[in-house]
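Of the protein chains in this complex, one is absent; all others appear in place.
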Amino acid sequence: MLSKDQIAQRIAQELQNNWYVNLGIGIPTLIANHVPTDVNVVFQSENGILGMGPFPFEGEEDADLINAGKQTITAMPGAVIFDSATSFAMIRGQHINLTVLGAMEVSDQGDIANWKIPGRMVKGMGGAMDLVASAENIIVAMMHSNKRGQSKLLRQCSLPLTGVKCVKKVVTNLAVLDITDKGFKLLERAPGVTVEEIEKATAGRLIVEGDIPEMEL
Amino acid sequence: MLSKDQIAQRIAQELQNNWYVNLGIGIPTLIANHVPTDVNVVFQSENGILGMGPFPFEGEEDADLINAGKQTITAMPGAVIFDSATSFAMIRGQHINLTVLGAMEVSDQGDIANWKIPGRMVKGMGGAMDLVASAENIIVAMMHSNKRGQSKLLRQCSLPLTGVKCVKKVVTNLAVLDITDKGFKLLERAPGVTVEEIEKATAGRLIVEGDIPEMEL
Amino acid sequence: MDKRVANAKAACEGIESNMTLMLGGFGLCGIPENCITELVKKNVNGLTCISNNAGVDEFGLGLLLQKKQIKKMISSYVGENDEFERQMLSGELEVDLIPQGSLAARCYAGGAGMPAFFTPAGFGTEVGEGKEVRWFNGKPHLLESALTADFAIVKAWKGDRFGNLIYKGTARNFNPMMAMAGRITIAEVEELVEPGELDPNFIHTPGIFVQRIFQGKDYEKRIEQRTIRQRES
Partner (left out) sequence: MDKRVANAKAACEGIESNMTLMLGGFGLCGIPENCITELVKKNVNGLTCISNNAGVDEFGLGLLLQKKQIKKMISSYVGENDEFERQMLSGELEVDLIPQGSLAARCYAGGAGMPAFFTPAGFGTEVGEGKEVRWFNGKPHLLESALTADFAIVKAWKGDRFGNLIYKGTARNFNPMMAMAGRITIAEVEELVEPGELDPNFIHTPGIFVQRIFQGKDYEKRIEQRTIRQRES
């Protein structure tokens, strides 16, 4: 079973050279720490920066330089600052190569729910609805089950949707899965996790074909 | 009867302090030479400059600094350069206080035709359609009649339209006229021109109420 | 052309209860601190505030929320604010949540005279309920409308008396679009400079969009999430 950091590590393997990448809050943020040394990617943060660098050293925080999670950041050489309209022009216009975000639920058709729980305080969707509606390549990073042990990979989402038929791949603490016309297709198992365990933890349609390799981290 | 330069001079009297003004090609361009000294206006050119200054001195022409008529220009202190989308955002968003342009025909409902003559080479509307469709305050500067002596102030335009019900005022070599629900309302006569001459030269509905003063230049 | 006013008080003249305001900023970054303070003093209420976020409890728009001056928030994300949550759950505060990109585009459209446009964000979700759907390039899109405001209040780094503005870093965010979309736009700046000091080639908000400008003071620029990394020793 993977830790959150290992989920990020596995997703980092998907990164390709010269990609522009938008990372959501939570597990996706950790991916920046695992970019392979031979792969050059540029991180976009939707509040208006391309070429986001690591957190600043203490004493070098700049209140005028934050990411979409409102964290103080730095800018890499060659970075660009822009306004919110331009930022979402990049997103909506499909200029971003990969979007990684967390989710509360994902359906086996690629629907995603990650912004609202009825009866609880609703904080808002931020940029998530724009990201999922526009991106061609969306990976969801999340735990396979919620805190009550219920599967987050469902036949249909039960929570209000963030986007429909948009997620392409899911990486959880148990597995890597593609979303296909016929449901979740199991690609890889987390080290030490069996196909049976994944089947048990997946409420949506699961396709298991042939030997499922263990992921390499 | 006014010269073209005097038409520009008369329109310049309409300028108000702190206005942003877009001047079309032809007579409107001459207005810049007649801005009253106590009136401060900023000229926009729709190819992307606010704060357009006079033509450059010889030897100081910059190929990268032109107006919408493709003429070399200068920039005033406090000028701003922007792209075409932003330029027309200003225009469409009604941030420009006054638009002055030439016309082939104007109807007594405020329709304008100034871009196309059937059977002749059509050069295109440039920014004129955006300007007339968006501006709240449009003055047409033109001769009262065309070269064949026919009135250009008509009941209906005969040429393909540039915009409908948009012109607010017309200043010609003969008169100043507002466009009202009931047609052209005569406001001022050019020096030495009689109301009868204006009536004769105007094919559209003309409203003459009371004494019509001679314009002061 | 001189759009300078003396201070936040003069800049906010004419802002009345029940008006719609746009306020720039993302989180606490790039918010018009001086004008927010003035709005609290001015004690106008029943406000509809269009702002990506709603501040925190003790800062930013949170200050207006504490005094119950806001009737409705139009935002994309409103977390980190207990008083907001209390008012929202009790029904005192209306909240219209809009996808962040749609919010940015709707402000831009308002300023640019485009009354409506199609965007994919929100199709198939609550956001799409009741909205016109049309398919383009094999994908469903929602028709979204432009937003404007009685006053837009933005914060810039530097500006001149013509209203030309430049922003610093990610404090830019929503400020440029909101500046375009205000019927009256107020800009507070950290530094007022002489016309000509800002390079015409590198101005973020052309002065035509700004009606009033003043040099603000005592900027706190509170940091919401101070994150740092350790120096390698």
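So that you can tell them apart, the chains are marked A, B and C in the order they are listed, and the count of residues begins at 1 in each.
To be clear about the criterion, a contact is a pair of C-beta atoms (placed from the backbone, for glycine too) under 8 Å apart; a residue touches a chain by one contact, two chains touch by 3 or more.
It should be emphasised that the depicted structure is a prediction, and the values quoted were computed from it without experimental measurement.
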Inset, instruction - Specify the shown partners of the omitted chain in the complete complex. - result: A, B, C
Inset, instruction - Specify the residue from the set A:9, A:29, A:44 or A:109 that touches the hidden chain. - result: A:44
Legend entry - Given B:83, B:199 or B:214, the one touching the chain that is not displayed: B:83
Inset, instruction - Please give every residue of chain A in contact with the chain that is not shown. - result: 18, 20, 40, 42, 44, 49-51, 75, 77-82, 85-86, 88-96, 134
Inset, instruction - Identify the residues of chain B touching the omitted chain, counting contacts across the whole complex. - result: 45-49, 54-58, 60-73, 75, 81-85, 87-88, 91-92, 111, 116, 121-130, 133-134, 160-164
Legend entry - On chain C, residues whose C-beta touches the chain left out of the figure: 105, 109, 112-120, 134, 136-137, 141, 145, 166-169, 201-202
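Throughout what follows, only the chains that are shown with their structure count from here on.
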Legend entry - Remotest chain, chain B as reference, centres from CA atoms: A
Inset, instruction - Would you mind pulling out the distance in Å between where the CA atoms of chain B average out and where those of chain C do? - result: 36
Inset, instruction - Just give me the whole-number Å value for how far the CA centre of chain A lies from that of chain C. - result: 28
Legend entry - Overlap residues in chain C, where contacts from two or more other chains coincide: 108
Legend entry - In chain B, residues with contacts to at least two other chains: none
